[in-house]
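Missing here is one protein chain; the remaining ones are kept as they sit in the complex.
The chains carry the letters A and B, assigned in the order they are written, with residues numbered from 1 in each.
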Amino acid sequence: MAEIAAAPRAWGGRVRLLAWLQEYGVYASVLALLLFNVVFTPHFLEVANFRTQLIQVAPVVITSLGLALVIGTEGIDLSVGSVMALASAIVVLYLGYGAPIAIIAALIAGAAVGACGGALVAYVGVQPIVATLALLVGVRGLANVLVPQLTEFRNPALITLGSRSVLGLPLVVVIAAALTVLVAFLVKRTTFGRQLVAVGGNRAASRLSGLPVRRVLVTVYVISGLLAAVAGVLATSRLQASDPTSLGLLMELSAITAVVVGGTPLTGGRVRVLGTVMGALLIQLLQATLIKHNLPQSWTQMVQAVIILAAVYAARGRRA
Amino acid sequence: MAAAVLEARGISKEFPGVLALDDVSFRLDEGQVHALVGENGAGKSTLIKVLTGVHRPDRGALLLHGEPLTPDSPLAAQRAGISTIYQEVNLVPQMSLAQNLLLGREPRSRLGVIDMSALHAEADRVMTRYGIRADARRPLRSLGMGTQQMVALARAVSIEARVVIMDEPTSALEPREVDTLFGVIADLRAQGISVIYVSHRLDELYRICDRVTVLRDGRVAHAGPLDDLPRVDLVALMLGRDPAEIRREGATKFSGEHTTAASEPLVEARSVSRRPVLRDVSVQVRPGEVVGLGGLLGAGRSETAKVIAGALPVDGGTVIVAGRQVRRGSPAAAIRAGVSLVPEDRKAEGIVATLSVRDNIALAALPRLSRSGLVSDARVDRIVDSFVRRLRIKAASPHQRVSELSGGNQQKVMLARSLATGAKVLLLDEPTRGIDVGAKAEVQALIDELAAEGLAVLLISSDLEELVEGADRVVVLREGTVAGELSGDQVTEEAIMATIAATGDTDG
Partner (left out) sequence: MTSTITDAETRADARRQPGRLRRERIGHLLQHHGALMVLAATVLVGTAAFDSFATPQNAANIVVSSSFLAIVAIGMTFVVISGGIDLSVGSSFVLAGVLAAYGSRYGLLVALLLPLAVCGAIGLIQGLIVARTGMAPFIVTLAGLLGMRGLMLAVSDEGANTYLVRSEAFSALGQASFLGLTLPVWITLGLVLLGGVLLQRTGFGQNVYAIGGSEEAAVLMGVPVTRVKVLVYLISGLLAGLAGALNAARLSSGVTILGVGMELDVIAAVVIGGTLLTGGAGGLTGTMAGVLLLGVIQSLINQIGVLTSSFQQVVSGAFLALVVVMQRLLHRAQRLS
C-alpha cells in the first residue's frame, strides 16, 4: 500500500555501492586484473598467452551461457558438468558413423537431459536444485558406464575441430563467441527471451499475462543441456580423448560463479549475457595470474569462494 | 472504571510515503469482545502489528493493565499475554497437532528430554478443553481448516493469554465450525479474557462483539458500543461515507451514464462456484458498459474477476465471451478471447519489477508483437509510445525500470499492458487504490473513455463514490454470493450499503 517510489537517489551509500558493484563490478575487476598483469606479469601481452587463455575459457563460457538463462528463470542447473561428460562419451561411441553424426548424437543427448530436468521442474514441480542434482549424479554415472576409461581417438575431423584456427583465432573461441552473440540475440530480440525474464521476475504475473510458463521453463533447461553438450564436444576434441570420469567435473561450480559474478541475480528476472562472459574471463584470468606469479592453485579456489559470496551479497543489496 | 486490559494512546506509525496510523487510540476492557474493522489500507493490520510487537510505533504508548508495554517481537508480546491468531493459520503443517500446540514448552522427562507420553497427554487435555476431537499424533496438515484454526486458537489461549487477537478467523471456516469458534469466544469472555476480533462479516460482528472501533485511512473513524450502531451506519463508516449526508457531488472524473445499446452481453460468468469463496455467482457485461462489483473485503470480488480471467480454477459454472465458452483455468485462452485482468496486488501479480516499463507493457501482447518468434522492436516501440502518451505514464524513458515508478504510474503500466493485448473486456480490480489523486482522476477518465469506445469493463472498487459514479450497474457480492444487483437510478451509495448490510435472505 505504500508508494514504492524507490528512486535511486533515496538509497543509502552502501546500497548504492553494492548496486554499482553488481552492475559493473565484473568489468572493473577484469580491467583491473588485466592492468595488473600488463604491468607485473612478464610475457602477458604475447599472442600465444592470449590464445591459451581464450581456448581454456571457451567451454566455461559456453556452459555458463546456458546456465545464465536457467538462473534468469529463478532456476539452477547442476547437471551441466555431467552433461559435458555424457556428450564426450557419446561422441566417442558414435565416432564410427563419422564425426558429424557423432556430434549430433551428443547434442541430442545433452538436450534430452535438459528436457528431463525441465520436465521435472515445470510439470512435476520439483525444486530445480534437486531435479538437476539427480541428473548430475545419474548422468555422470551413465557417461562412465558408456565409456569406462579414458579413450583416445584419431578421427581427424573431430581433432581439427579443437585445433583449427579461423582468421587467426582458434575455432573453439570463434564458436564460443558466436554462441554468445546467439544467446544475446535470444535474450534481447526474441519473444522467448522476453518471456524467459518475465517468468523469472514474476511467475504469477507471467501466468496472468498468458505466458506459456511451463514451455518456457522446459525450453530453458533444454538449451542449457544443449550448450553444455557443445562445451563437452569441444573439450573432447581438444583433449583428443574422451574422459567421462573427469571431464566437466565441478564445471557447475565454475559456471555458477561466472553467472553470479557477471551480475545475473540468483533470484531471476534478469540475464546478463556479456556479464556472464566477463565472469568466466575473470575467473580464468585470476587463475592465470595466480599461476604466473607462482601462487598455488589452492588460492584460486579460496579467492573464488570469496568472490561468489561478494557477488551474491551485492545482488542482495540491490534487491533491498 | 477499572484500568483497561490493553490500551493504545495516540499511536502513529509512518512508512515511507504513507502514514499508516495517525493518532490512533484504542481501549480494550476485561472480558470484552472488541470488533476492529476497516477496509484495506485503513490501518488494521498495522495496528495489530504494533500491538503484537512486529512494528514499533513512531509516537504514542501502549499500556497493559495500566503498565507501559513495549513489545519488540511477537515472542515478547506473547510473554506479556497478547496472543494472535492470523488469518492464514500460522502453524507448522508437517508437525503433529501435539507438537504444534506445545512447541517451545514441551514437557520434559527426568532425563531432560521431551516426554512423549506427557506431551500427548497434555495435548489431549488442551484439546478436550477447546472441544477439538482429533488424534494429537496426526500431522496438522491432514486436518481440516476448521480444526487447524481451533488448534491455533487453543495454542494462542493456552499460553496464558489475557488478550487474544483474531484476524479474520472465520475466513476459511464452514458455518458449523464458526459456531464452535463462537462457543470458544464466549468461554474466553466468561473467563475474563479479552478478544480483539477482526472481520468483515457483519453478521458475525453483531453476534459476538460488544464494542467496535472503525479505522479509516489510518484514523479512528468511530469507537463505541456495537449494539447502538445500525448496520448501514457501520458499513458507511467502514467505507468512509456519512450516511446522513450523502449527496451526488461528482467528485470523481466519471462522466456518468454510458450509452449502451441493448445488445448481447460481451462477457458473462454463468453461476461460477469455487468453494468456499464463491457460490453460484453470475455477472454479465455488455459492450460499452461499466459494471461495478461491490461488497466488502473477502466477499469474492477479486475471485470473480480471476475466474473470468481464467486465473482461478472453478468447481462449476462457465465463462462465455462473445457467445463462446472460454477454456477454464487458462489465462492465455482468456486473453486470446479478449479478456484482460488488471490484478489488485500490483507487486505480487502485476508488475515484473526487474523489467523496464516498455517490457512490462509489451508482456501480454508479445504474441501480437512478434513474427516467427522474433519481437518486432518497431511494433513494440509504436504500441508502447502510444500508450505511454495516451495514459500519460511518467517515466524517464520507456527503458526505465518499472519498480522505480510511482504507484500511480505502475498502475497505468498495468492498464497499458491489458490494453495492448487488444482486450475487449477489461477486468479492473481496485484500479485506483493506493495511487495519488491526480493519477486516480486520470485512470477514472480513462475507464470512461474505454467504455465509450465499446469495451466491456468490470470495475471492482471499495470506493463507493467510484462505483456509483463510474458504473452503469452494480452487482453486490456478500460472502461469495450475489446479494443484489442495482441499475439505473437504484445505483446509489445508500442502496449499495443497504445491500451489503442486509441480512442473509434479503435481495437488493
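To be clear about the criterion, a residue touches a chain if its C-beta (ideal position, glycine included) is under 8 Å from a C-beta of that chain, and two chains touch if they have at least 3 such contacts.
Bear in mind that the values here come from a model prediction, so they are computed numbers and not experimental data.
Across B:Gln32, B:Thr46, B:Ser158 or B:Thr180, the single residue that touches the chain missing here is B:Thr180. Within the set B:Gly146, B:Gly310, B:Pro343 or B:Gly408, the residue that contacts the chain not displayed is B:Gly146. Checked against the full complex, the one of B:Val113, B:Ala378 or B:Val437 touching the unshown chain is B:Val113. Listed for chain B, the residues touching the missing chain in the whole complex are 74-75, 78, 84, 86, 90-95, 99, 103-104, 106, 113-114, 116, 129-134, 141-144, 146-147, 150, 155, 176-177, 179-180, 183-184, 187.
For chain A, the residues in touch with the chain missing from this view are 76, 116, 120, 124-127, 129-131, 133-142, 144-145, 148, 245, 249-250, 253, 256, 260, 266, 296-306, 308-309, 312-313, 316.
The criterion applied here is as follows: only the chains that are shown with their structure count from here on.
Against chain B, in their complex, chain A makes its touches with residues 1-8, 189-195, 197-198, 200-202, 204-212, 265, 268-270.
On chain B, the positions that touch chain A within their shared complex are 15-18, 20, 40-41, 309, 311, 331-332, 334-336, 341, 343, 347-355, 359, 362-364, 366-367, 370, 373-375, 377, 403-407, 417, 421, 433-436.
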